[in-house]
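A short write-up of the structure that comes next.
A single protein chain has been removed from this complex, and every other one stays in its place.
On to chain A.
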Amino acid sequence: MTFAGQLIFAGVCVGAVYALIALGLNLTFWATRTLNFGQGSLMMLCAVVAVMVFDGGFNIYLGLLAGVAVAGVIAAATEAIAIRPITRLTGSMGWVVTTLGVGIFLQGFVSKFFGSQALAFPSFLFSPRDYVSVLGVRLSAQYLIILVIALALVLLFELFQRRTAWGRALQAVAADQDLAAVMGIPVRLVVTLSFVASGLLAGVAGALVAQITGTVDAAFGFNLLIFGFVAAVIGGMGNTWGALLGGIFLGIMEKLVGGYVSTAAEQAIAFALLMIMLAVRPEGLLGEKEFVKV
């Protein structure tokens, strides 16, 4: 495969992970109109917990399960302590600071107890040397499985949201909490569950990325959160297909710039795209302008 082809393939795969992160942000955005900027640390935490359990002599899958569960619980706790009290003061944007604060606290906590050294993350899905031949083209098995998992989760989520009563309840809570409540929807529970789900998604995304990088440290996740955020904005905040499109677009741009210009420019390209998008089309590629109440 050509160099450009390889870059694009890698870009699509990491882009699908950005889409997962963006989806996690979308979920909490729907439920509360806020974003959990501590999600980067949840990705890190999931990977660190998985490594700890694995190093303790247990199965890596058990470790991943524990890591994802911890991420889900902490996401729900973040909502209860860092978001709910703040949004009661109507119109307050304080959640930007408090959710970021939770993230920084988790980072500090991990570097205090596990040191700031990078921990080796075990290969659980194939090894970096495994290849799959598709139509005579050799593709990295790890990248491919990450793409499949991320795509499957995005599709499942879209189905859940459109086809189930609870998915519609989430849309209802996003649109009008009082109306949802008088329709019999347990609004608090829906909000808490969406934070749990966003934590689970962050955990899965963290594990998938740690799989590629091979190591985790306390700072892991912060850049990823930024890429996920940019993906969400490019696609249109709150739009599932937009998250996927935005993530993959961003992934490809990142890898092409990294491959032809410099890997140091990968971050710059994310911010450049964010700026262009906000200037040209703030509602995102697939976003709709919000329905205004007449």
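The definition used in the following text is that a residue touches a chain if its C-beta (ideal position, glycine included) is under 8 Å from a C-beta of that chain, and two chains touch if they have at least 3 such contacts; residues count from 1.
Criterion: contacts and distances are computed from a predicted model.
Novice: Considering the UniProt annotation of the chain absent from this complex, which name among "Cytochrome c oxidase subunit 1", "ABC transporter ATP-binding protein", "Fumarate hydratase subunit beta" or "Carbon-monoxide dehydrogenase small subunit" applies?
Specialist: UniProt lists the chain that is not shown as "ABC transporter ATP-binding protein".
Novice: Can you say which of A:185, A:225 or A:252 touches the chain missing from this structure?
Specialist: A:185
Novice: Touching the missing chain, which residues of chain A?
Specialist: 165, 168-169, 171-172, 175-176, 178-179, 181-188, 291, 293-294
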